[in-house]
Structures are given as C-alpha cells and as structure tokens.
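Sharing a structure below in structure tokens format, with a few things to ask.
One protein chain is absent from this view; the other protein chains keep their places.
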Amino acid sequence: MNNIIEITSLRKSYGGIKAVNNISFSVNAGEMFGLVGPDGAGKTTTIRILCGLVNQESGTVKILDKDLTRSRKEIQKNIGYLSQKFSLYGDLSVDENIEFFAEIHNVKDYSKRRDELLDFSRLKPFRNRTAEKLSGGMKQKLALVCSLIHEPKILFLDEPTTGVDPVSRRDFWKILSRLLKDGITIFMSTPYLDEAERCNRVALMNSGEIIALDTPQKVKGLMNQQIIEIVCSPVRIAYQTIKRNTALEVQMFGDRINVIVENYRTELPSIKKLLTENKVNIADERIIPPSLENVFIHLIKDAE
Amino acid sequence: MNSIEVKNLTKKFGSFTSVDNISFNVKQAEIFGFLGANGAGKSTTIRMLCGILEPTSGDATVGGYSVAKNPERVKQNIGYMSQRFSLYNDLAVGENLDFFGGVYGLSNEKLKERKKWVLKIANLEGKENLLTGSLPGGIKQRLALGAAVIHQPGIVFLDEPTSGVDPISRRNFWELINELSSKGTTIFVTTHYLEEAEFCNNIILIDAGKLIAEGNPKQLKSEYLKNSIYEIESDKVIEALELFEKQDFVVETSIFGNNIHISVEEKFNNLILINKICEENGITIKRINKIVPTLEDVFIHLLGSEKKS
Partner (left out) sequence: MNLNRTRAIAKKEFKHLFRDIRMLLILLLFPVFLLGIFGYAVNFDVHHIKIVVYDEENSEISREFISSLTKSTYFDLVGYITNDFQIKEILDKKKAQCVVVIPKDFSRKFYSGQEAKIQFLIDGVDGNSANIIQFYSTAATQSLNAKLTTEVLSKAGIKSFIPIDFRPIFWFNPDLKSTRFFIPGLIAMILIITAAVSVSLSLVREKERGTIEQINVSSIRSSELLIGKTLPYVLLALVNAAMILIAGYILFDVAIKGSYPLLFLSTLIFLIASTSIGILVSVISDSQQVAFSVATMITMLPSFILSGFVFPIESMPPIIQVITNITPAKFFINVLRAIILRGVGVFAIWDQLLYLILYASVLLGAAIIIYNKKETKS
C-alpha cells in the first residue's frame, strides 16, 4: 500500500465560508508533498484536519491505512506536527521542551535520540537555554526536533519557514532532506513557491479547492508558453510598458520582469525595442523555464 | 532632505548589546529596506525609531524630532504596521478604521475622506461591515497599511508586512507602497522576501546589531559581492548543495527552487571541474550558467558563513 494518506471528498466550512471544498488526493509514502496557495486558500485547515485537531464536515481521511475519525489517537502516535505559530514552552529550556514531548508521547529511553536530534539540528550548544531566548531560526529547529522525538512516520509542517531569514531557511531544508532519506513522509504547506519546487509533488490550492496537482515539472508543463526573463531598470516602467502596449502577460520580480510569450524568437526583438524606446535599460535577458511561481500566478489569473 | 537620521544608535539590555552603534540616513520619499536575520536587532531598531524604546546611547531624528528627547512628537508624525498585530479581528472593517482614525485625532470630515481612500486601496468599497478576521490575508494587509497611514504621516514603518502573503497579493501590496512613496511618504520596511528588497531605493543589512552593508540594490550586488554566481540545475538538489559546500573554490552556497547558487572567486570559470565533481558523485547537471546575482545571493553571502548556529 503506497498511499500513506488518502483524502476523499473532504469538506469543512466556517460560518458560510467553504474553507475546504471537496478535495480528494493521496500522498505516497516517503514523498515530500507541498501544498501551496494564498492566504485563506484552506491550507492550514487541511493540515489541521489531517492532524486530527479539527473535525471535518464530511469526507474521509485515511492515514496509515486507518480511518482518522475512528483511530485518531492511534494515528497521532505516528505523526508529528509543526504549527505556524511557535507553540513550545518559552520558560522551559531546549532540553526540557524535548523531554516533555518525549514523555507525553511515551517514548522510553529518549536521551540517545534527543542527543542525536540536537546534534543534527546544531542546537546542542544551546541545550540549556530557555526557548524564548532562541532566535527565530533556532526556535523553528527546536519545534522540528520536538515533533520528531517520537520517530513519527509522517511529518506535517504548516508554513515552517515563514518569517525565517534565507540563511536559516537553507539550513532547515538540509534537515528536511535528511529526514526524507530516513524514509519519513513530509506534508508541508508553504507560501514560498521556490520551496514548492523541491517537493516530489505539489498541489496548488485556492479558495478551498485544488487547482493543480502533480510533480513540479508537470505542473509547470501546464503552461506551454515560454518565459523571457529581462533584468532591467527601472523595473516598474518596464512592467507597465509591456502591460500597456502589448497583450502579453508580464510579471514583475524585484529587479527583473518575466514576459510570457508563445515564441521567444519572434517576440523578443520587438519587446526589447519597446523597452529601449521607453528608456528602460536592459542588463540581461534569457529564456527561463517557467517557475512554479510563474505558473501559479498564471493559473490564478486564469481563474479570475 | 533626510527624513530619518540615525547617529551611533545603540541599545543594550543588561550586558547584551542588541543594536551596536549604527548610523545611516533615509531620504524623504525613499523606500528604504532594512534587512537582517531574526534576532539581528531589526525590531529593536524600529522600536527606537518609533519612539517607543529608549536608546542606551546615540540618537536618531525622525521627521525632525529626536527619538531620545522628544519621542512623543516623533510618534505624531509616523505610521507603523507590524506583522504581529495590526487590526482587531473582531471588529468590522469600518470600525477598525474609525478606531485608528480616532486614535490619530482625525476630525470627522477628515476621517470620512480618509476612510474612503483606505477602502478603495484595499478593494473593500461598500464592504465596511465585513468582519476583519474573515478577510483573506492579502486584503487584510492592504487594509492594515491603509490604517497605518490613515493620518497621512510623513514616514511609515512596515515590519515584515507581506509575511505569509501569496505572491500576487505581495505584488499588489508593493504597488501600493510605490504609490505612497511617489506621493512623498517615506517608507521604512523590513522583509525576508529579498526579491521585494529589490524594489527599495536604498538598503541596509544588519547582523548581530551591527551594520554590515548599505547601498542601493545595484551597489550591494556589485560592491559586496565580488564573486561570480553560478546557477546549477541538477537532479539531486540537496546532495549537490552539500557536495559544493565542501569544495574549496566555493565561497558560499544557497538554494533557489530546484537550483543551487554557488558563489566562487571572481576569476573562477572552470565549468569542467564542476561537471567532473558532480559526475564523480552521481549527480547529473541539467543546466549551469553564470547569472546576475540577486539580493538573496548577496544576503546569504554576507550572512551565510557566520550563521553556523
């Protein structure tokens, strides 16, 4: 049985709002599954249902071949959860926090595992520091360690790197890839589409519904146009020039614009001419494969 | 004309120095980016500039008033939007605006006028009675920004305003910031989305309380990053990352989607060596090219090697 999580016709509403609107999909054992979408798309609600924190309205969830509604506590023995908000005990030390979670999960002889985890997350030198005194990146690592102490088979991460600086994010990902190698299944929601690229499969979620689900490659394939990336300045002028004077879809990224074309050979010269005419300096240009972010913006725009 | 002038600003908490003797200037109507890791001293600095935390030494003039000597006058001319809290979730949209307008002392007519403006920029015209807590994140952020500038301050401080917001809403939000700036408001913003930092006119980077880089995005990329950046697309991303980290010729590594960026000595261009190393370790390279560095490359380059904890 390869499907470690199976979701069928899941629904959940709050008041009149359909937070999760009839979604169905499965997650394979050992994969890194990414759930992406804007705020309010229903990602957090979905994860909370899967963790057994919230009851669904209708639909079934099977985790590790057991029905979630019936065997919630048993399933919870085998899963770990990292919430969006920091939810560890600030006045307890790193060691004490881990000890507490080990004990409530009834882990016997956890010291060895604790030491291993502290080593591998590089938190060992801080083991006696109280959690509130850790930096943001370290807090996330501690939260991750606490969710792993009972050797869960599935890890649910709700936007684990939001608000974390790029360097700590990089370190966090190294840890995640180690975990995958150890065979853990990771289900994570993220607003960072570049992180979603690293998942085995990714689901794009919007307004409670799944609008695309496949490997990042195949999702990107949903967009058969090409993308020209032009590093230029001033970016805003470039963006507006293309927007106002052509029917092309253009996306703005910091110091560059991405223009979506059918055929770059025919379109590029006219685009460059247009930009230069409008006093835009072009520093660099190249064809790039569409990133998930390009596709995401494209699909959402299509849906509107 | 400088909106903000910071001179030797320092803050100590007991023996711990949170902000260490930093100095910089922010021009009027500039979009100023303030970058750094969590715990580097960003929030402390902002709190001092807003007049809600007293500096240990040094001073700053914000809108012409000294934060150390005249914090109350400073507060009157600024707006502040924080990631942690901006609006009351259990109040309606209109009620939140009434509240903030009242707190900033707006007259009834002025408040009416400004409320209209905020509702327009947040796309909430006619939706005053919606509960704030029910709004999606992107719209809430725009509303929060509107509330923060409802009294038309000369300077507005934004603390990670787009954290957790989806890419489309983030772009819309930055369009708004640009609009404000073009009308003369000085914007002081912190963010972890370094591609957003590219929209800033000027940036400073702070680490462990100290200022370690400053300049506009172009300057940062050219002055602080003398190295070349290569983008490598491979089939085993993390393995490749760890492999390159071990190489002597690689100064710093980072990860972007499924690509790795390695920064190498400026003169280095031995692609054959790179290919060989990857082959030897069972990694297939799909694409490798030199790229124009992004701010994220600069950031990781400057902070990465120190961040071993």
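Which chain is which? They are A and B, in the order written, and residues in each are numbered from 1.
In this text, a residue touches a chain if its C-beta (ideal position, glycine included) is under 8 Å from a C-beta of that chain, and two chains touch if they have at least 3 such contacts.
Note that the structure is predicted; figures quoted are calculated from it, not measured.
Peer 1: Going by the stated contact criterion, tell me the shown chains that border the hidden chain.
Peer 2: Touch partners of the hidden chain, whole complex considered, are A.
Peer 1: Which listed residue (A:Cys146, A:Ile257, A:Ile271 or A:Ile300) would be found touching the missing chain in the intact complex?
Peer 2: A:Cys146
Peer 1: Among A:Ser9, A:Ser24, A:Ser58 or A:Ser87, which one touches the chain that has been omitted from the display?
Peer 2: A:Ser87
Peer 1: For a quick check of understanding: of A:Lys66, A:His105 or A:Arg286, which residue touches the chain that isn't displayed?
Peer 2: Hidden-chain contact among the options goes to A:His105.
Peer 1: What residues on subunit A make contact with the chain left out of this view?
Peer 2: 51-55, 72-74, 76-77, 79-81, 83, 85-89, 91-92, 96, 100-101, 103-106, 146-147, 150
Keep this in mind: only the chains that are shown with their structure count from here on.
Peer 1: Quick one: which bits of subunit A touch subunit B in the complex? Just the residue numbers, please.
Peer 2: Residue list for subunit A touching subunit B: 15, 17, 37-41, 84, 122, 125-126, 135-138, 159, 162-168, 170-171, 173-174, 177, 191, 193-195, 197-198, 216, 231, 233, 235-236, 251-255, 283-284, 286, 291-293, 296-297, 300-301.
Peer 1: Can you list the residues on subunit B that touch subunit A in the complex?
Peer 2: Its residues touching subunit A are 36-39, 83, 134-138, 140, 160, 163-169, 171, 178, 192, 194-199, 217-218, 237-238, 241-242, 254-258, 289, 292, 294-296, 299-300, 303-304, 307-309.
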